[in-house]
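Before we start, here is the structure in question, set down as structure tokens.
We show some of the complex, not the whole, and keep each chain where it was.
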Amino acid sequence: VSAEAPPKAAAASSGSKAAFETLEVTSENNITTIRLNRPDKKNAITVGMYSDIMQALEQAAKDDSVITVLTGNGDYYCSGNDLNNFTSIPAGGVEQMAKDSGELLKNFVNAFIDYPKPLISLVNGPAVGISVTVLGLFDVVYATDRATFHTPFSQLGQSPEGCSSYIFPKIMGTAKANEMLLFNKKLTAHEACDLGLVTEVFPDGTFQKEVWTRLKTYAQLPKNSLAFSKQLVRGMEKEKLHEVNNQEVERLVERWLSDECMNAIMSFFQKKSKL
Amino acid sequence: VSAEAPPKAAAASSGSKAAFETLEVTSENNITTIRLNRPDKKNAITVGMYSDIMQALEQAAKDDSVITVLTGNGDYYCSGNDLNNFTSIPAGGVEQMAKDSGELLKNFVNAFIDYPKPLISLVNGPAVGISVTVLGLFDVVYATDRATFHTPFSQLGQSPEGCSSYIFPKIMGTAKANEMLLFNKKLTAHEACDLGLVTEVFPDGTFQKEVWTRLKTYAQLPKNSLAFSKQLVRGMEKEKLHEVNNQEVERLVERWLSDECMNAIMSFFQKKSKL
């Protein structure tokens, strides 16, 4: 991969990079960038997209890049789990669907817990659900001032995932975290920054320019020193995070099969169909 | 219990609710509210009141309400442990008194650690000592801007309780927590909010109106989803919290029997009697 080539050409010329239906992945300047690429669906994550992201992360972990970036194409960062994931019931019925979804979610979150290099999120617009909860597993989070952060679990009869039940209280204290995790409070970018979920907020007009200048500087730092430092920071609680992930998923599988949750999701689709 | 009935009538009509000498307990709109009711004593907690609060929490945990609220009647939220608790020496002498007080405190704090539903504190005025330290065990804390937060342990030759020695540093970092826990710093409501001990601060004039509007919305959310989410957030460290509580109480029992503490409490009553 030539560092001088523009992103898309570089990706195209790289034989080792798989092409993804739902992602755009590029490598240049020691940086591998994974872009969520369903802008017309606000980058909602489908079942196939969960797998794509895991595969893209696995490749980026092994490539020559120094840092890895995740961001969204279009106006949204990510609107969270695509609720249509719950509408195609497999042969095993809803129990099987809940079990499969739980397994997928667990592996997806593990891919972030175990990621070996510095992982940076560029929150280019509103973020919802799972795209918010896994932010605590990134090493640095830069956001445009247009970004918002919303985790409406209880509204949908569900419960927190992405290790947020452990990491959010750790970052911001339970008194702040619970307003998000229990009572559906939507944070502005500046609120999320004050609470430590976001590293820094930039004006939307200069967001891309400012963060990429910074990222290019970071990507010139000694590669191993960065990876080892990241692993030191995260390694200390890796075991705990896996335990948290397991418990959250176990609880969520029960929730998905509850009347509270089924009614909330049905109500969501009924409202949508009336629009 | 009819949700339409006014609070006191509802409490009166509810056969299952015990009447408490030191508390006012009401249930309506899916919310059970426990009000500390010794306003002429700034809601200082007597030995009997510790037991009343534990019993009220036990009942609220089992009733049909979705969320539980603790607040104070009058100008004060709570002035902490009633130091008169230390003046009636039982037959077993001061050693027995210290041991009994420790056992009571341990059970009191455990009642908060293990509370199964969302537990919300409305800090309606100044808060002192144990009423501040257990705030870290609530899920959401709303405060009037008249509230202050004061834990003058070392002044009285004592040491932190209510799991504050673990939770305060976790929320705000040791550099901030120790100024409160070691050096008696009194926080304003806004300082407590900036440090994450308080979720949000409201002007005193609109405090009650604004928080109750919000609480009524929360109480309409799916009950099980909220309870399970709360247990997920808190469950992860429940074992640790019990261990902390045990160690804090053990240390405090020693402190109560120390010359430093006895002299400090005697000096407190001497000053008071001169007023």
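When the chains are written out, they are named A and B in that same order, and each has its own residue count from 1.
We adopt the following convention: contacts are C-beta pairs under 8 Å (C-beta built on N, C-alpha and C of every residue); 3 or more make two chains touch, one makes a residue touch a chain.
On a predicted model such as this, the values are computed, not experimentally measured, just so you know.
> With 2 identical chains placed here, how many copies of the sequence make up the full complex in this file?
Whole-complex copy count, per this file: 3.
Criterion: only the chains that are shown with their structure count from here on.
> Quick one: superpose subunit A on subunit B by CA and send over the rotation angle as a multiple of 5°.
120
> Whole-Å distance, subunit A centre to subunit B centre, using C-alpha means?
37
> Quick check: in the complex, which residue numbers of subunit B touch subunit A?
Against subunit A, subunit B makes touches at 118, 135-136, 138-141, 170-172, 196-200, 218, 221-226, 228-230, 232-236.
> Give every residue of subunit A touching subunit B within the complex, in rising order.
Residues 153-155, 157-160, 165-166, 169-170, 172-179, 181-184, 244, 247-248, 251, 254-255, 258, 260-261, 264.
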